[in-house]
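Take this structure, written in structure tokens, and hold onto it; I'll ask about it next.
What you see is the complex with one protein chain gone and the rest in place.
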Amino acid sequence: MFQRVLIANRGEIALRVIRACRDLGVGVVCVYSTADRGAPWLRLADEAVCIGPGPAADSYLKYTRIIAAAEKTNVDALHPGYGFLSENAEFAEMCRECNIEFIGPPHDAMRKLGNKNEAKKLARLAKVPLVPGSEGLLATEDEALKIARQIGYPVLIKAAAGGGGRGMRVARNDHGLVTGFQSARQEAEAAFKDGSVFLEKYLEQPRHIEVQLLGDQHGNVIHLYERDCSLQRRHQKLVEESPAPNLPVRARDEMCKAAVRLAKQAGYYSAGTCEFLVDKQNNYYFIEVNSRIQVEHPVTELVTGVDLVREQIRIAAGEKLRYKQGDIVQRGSAMECRINAEDPGNNFQPSAGTITRWQPPGGPGVRLDTHACAGYRVPPNYDSLVAKLLVHQPSRPEAITAMRRALAEFVVEGIKTTVPIHQKIFSTAAFVEGQVDTTFIERVFYGQGASEPGK
Amino acid sequence: MFQRVLIANRGEIALRVIRACRDLGVGVVCVYSTADRGAPWLRLADEAVCIGPGPAADSYLKYTRIIAAAEKTNVDALHPGYGFLSENAEFAEMCRECNIEFIGPPHDAMRKLGNKNEAKKLARLAKVPLVPGSEGLLATEDEALKIARQIGYPVLIKAAAGGGGRGMRVARNDHGLVTGFQSARQEAEAAFKDGSVFLEKYLEQPRHIEVQLLGDQHGNVIHLYERDCSLQRRHQKLVEESPAPNLPVRARDEMCKAAVRLAKQAGYYSAGTCEFLVDKQNNYYFIEVNSRIQVEHPVTELVTGVDLVREQIRIAAGEKLRYKQGDIVQRGSAMECRINAEDPGNNFQPSAGTITRWQPPGGPGVRLDTHACAGYRVPPNYDSLVAKLLVHQPSRPEAITAMRRALAEFVVEGIKTTVPIHQKIFSTAAFVEGQVDTTFIERVFYGQGASEPGK
Amino acid sequence: MADAKPPTKSPGPFDVTTVRELVELMDKFDLGEVDLNDGDQRIRLRRGRMMVAAPAVVQAVAAPASLPAAPVGMTAAPPPAAPGKKLLEIKSELVGTFYAKPAPDKDDYVKVGSRVSTDTVVCKVEAMKIFNDITAKVTGTVAEVCVQNGQFVEFDQVLFRVDPS
Partner (left out) sequence: MADAKPPTKSPGPFDVTTVRELVELMDKFDLGEVDLNDGDQRIRLRRGRMMVAAPAVVQAVAAPASLPAAPVGMTAAPPPAAPGKKLLEIKSELVGTFYAKPAPDKDDYVKVGSRVSTDTVVCKVEAMKIFNDITAKVTGTVAEVCVQNGQFVEFDQVLFRVDPS
């Protein structure tokens, strides 16, 4: 096992990794920006190093300063958390070249999976179903038109290097395709310095269901079942749960097996997630692999009893997986609400500032992952996530009731949070019945059609 | 199910019952004393009624005011929590006569079990092993001497109506017996208006292990395995855990079965606990039945996944047990630290006052039951328990590590707490190895012999 | 009800412990005056005769005001309509139903303007079918009847306000 791990991240995930390290008896070094000076999680580290000013580009994204800090503090491994450098294959490779183990997948697997087109090639080889679309990149409009007519409208134009909805367009006819093709290329060129795009079938009101994976460096890969993350607003997840409601066991098991095949095909190890879109007939289509620990990982920890971050660190240290597929059982129902420092009453504007009052919920079946506390100032520089509120109950209806109870107990003053929108979600019949898809929030709450990429 | 429940208690257990009611969709009325005016849990009730001044005798122990509040607020049941009136058969009967269901056992069972001598009679009938001793009450010294010599010194002189060490004496020879006999009688007379005493074998360094029971009004009784509560200071529990470390499965199963037999013998229903003393050879001896929900019940909730307070309310409403014995499985290891507003550095003096800073632990495997928060003033009038910190992990070693991690995160300012003593306990080899008994704290920490009752 | 309202943030300037501790501080450190303001809220304690202001403070203790740092959950009950003039309070010592009159066909024990002295029965409070006479325990003129006939009253609830002058 490692002696000392550097955490190249901040906020709740930095705290989450600190906890895993403590549980493993591993020392912890944190790096932080001047915007996070004196933040609560830093006092829990053995050492904390200031690496730059508030803007992430000059601190949490600064390879050289992070690696310099790692070298000077004699850590033997680095945990990237999520976001920032967590899926940066170049950084992962650089760490390993400096004899600092990057706690994540092999960098070549990260590279392949980080490119949507490469990832799809792997999926095909692993016989993982894909959304019907162009085999590869599209050079010309004519080519795009031809394919679009083949697979039938509506179609989605996607940037090969895209993500988070950028460089995406929906086309419902030839005209829409021509205009969308151009604008998607330009947007992708600007955003990712890579204008290559491809086409695929656009699914109406799909569900977003992902499979949690764990693989070791000895060729063993297992899945830890699925999470339903359909409840999103503008591609930002709000609520995640496991098991996915109203998902036939057969479809679930197929997806899980497919995810494992893909991971093996990619020579993947560490924790990872395979994302699928699921249509109304419960057909599932591979979207992408997230080669990192995810925000919503605790949902899976609750239903399986497996500590994913501890396992991720053990795997990076070369240990064999301590679980066989047969050991993994889904027990009860777990749900997560992302509590963000945002104002739902004002179009979810970030609400940075000092938390003057913080009375979090607790008690039976409640887990709270947060770095916040009374007196903590939420800096404006970063992600607005301030807490992950989770419940674990024997059944989904009980989980929903427990989450309502917990949300009602949550008192936060000084900043606005997404607690009210969650209270609304958990008292909405369609959600309670598990009738969710990625357009739920816009359709049900804002009476809009599905928010279409580029619209 | 009930429409509305009145909670005749305060602090963390009032909050615990509120949560169970919310989870069941049952309305909540709280009663409170002027010392608890504006306390945080009251805002979570549908209605709160002030019933008297700070001293419990004039508020939380005042039958008539509590029942008047129950009648005026139209509740159909009353939850007594623990302590206060929770084991008062007279009060339970009075509630039921007023058509307010007392959420607890039948009052006649409470009466019988509340009297140590009666309880032992039941135990004998149920073939539950007892500490060797006098068959019944002792009228004279000579009788006491005769029995003492029969069972052999050391012997324990106990008040029939006693509890919490009051009216107890240890005698190691005839002389000690004669003096102890008199003083125990006087003390019991003064404390309980009942001077009757009996004799039993005094066990050296015993373990305190109790079995959690659930029984319904239809004759079904199950156990939810054991809790080891050996870690006590002056008969006050500090740490509880399940499963009990180093307890042979056979002994455990026998104890659990014996507890169920006793409950059936007593015609018991609701939640309850059967307490045993266990000697070095893992012989177990019945001590008493606690006919209430206990402080440490969450330990069992974590390992079994059963919400005891919800079940207790369901049972009181007449529902059949939703679990068969075979459904109950002990999963992993759970531990509880009682965080009291006391100063371990100053002989555990109560430390009332306003909490100026409150940063509780959280994250994976941590459960916190507390009514406290920043700005809360701990009144001097009541029990000093401010939080119950629990962890649940796959194994005992992992639970210990997780508890250390959680204790290290806990920041409280404004009052002193027992966090430091728990940190000491969890870094003591003998505890980590599970070598615990009821004399642990005095022996290991204070180098004293076992604190003997009456010494 | 008031006590179940969301807690307000802080101990009022009139929070009794705040005042007590302030006075202790003044005594300990020989302060001549303490003057705390928050918008319309204010604590002003000064050595010497001005301490007569204390009763007014004590009266307001019954209705703690809301401010930023008090025992959490300190409730903001509407302050009594005391127009400068200091009124005495007759509070309920019981939990039960308030009866203003000895019997349905009888007059109220007291009305606004009634003179009361220590032993005057001002109402009954019924708890568990037992009717308890409540006496004034103060002397003066009833200035306000704070509860209605048949209303449920809790311990410490103000039933009447009495003008001692």
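As written, the chain order gives the labels A, B and C, with residue 1 at the start of each chain.
Rule of thumb we're sticking to: a contact is a pair of C-beta atoms (placed from the backbone, for glycine too) under 8 Å apart; a residue touches a chain by one contact, two chains touch by 3 or more.
Since this is a predicted model, take the numbers as computed values, not measurements.
Novice: Which one, A:8, A:21, A:48 or A:441, makes contact with the chain that was left out?
Specialist: A:48
Novice: Out of A:71, A:108, A:204 or A:253, which touches the unshown chain?
Specialist: Here the residue in touch with the unshown chain is A:71.
Novice: Among the options A:375, A:394 or A:434, which residue touches the chain absent from this view?
Specialist: A:375
Novice: For chain A, which residues lie in contact with the unshown chain of the complex?
Specialist: Chain A touches the chain not shown through residues 32, 34, 37-40, 42-45, 47-53, 59, 64-65, 67-69, 71-73, 98, 354, 356, 373-377.
Quick note on the criterion: only the chains that are shown with their structure count from here on.
Novice: Compared with chain C, which chain's mean CA position is the farthest off?
Specialist: When every chain centre is compared against chain C, the largest gap points to A.
Novice: For which chain is the distance between its Cα centroid and the global protein Cα centroid smallest?
Specialist: Central by C-alpha mean position: chain B.
Novice: Taking each chain's centre as its mean C-alpha position, how far apart are chain A and chain B in Å?
Specialist: From the centre of chain A to the centre of chain B is 44 Å.
Novice: Got the chain C residues that touch at least 2 other chains?
Specialist: 6, 9, 72
Novice: Enumerate the residues of chain B that touch no fewer than two other chains.
Specialist: 40, 373-375
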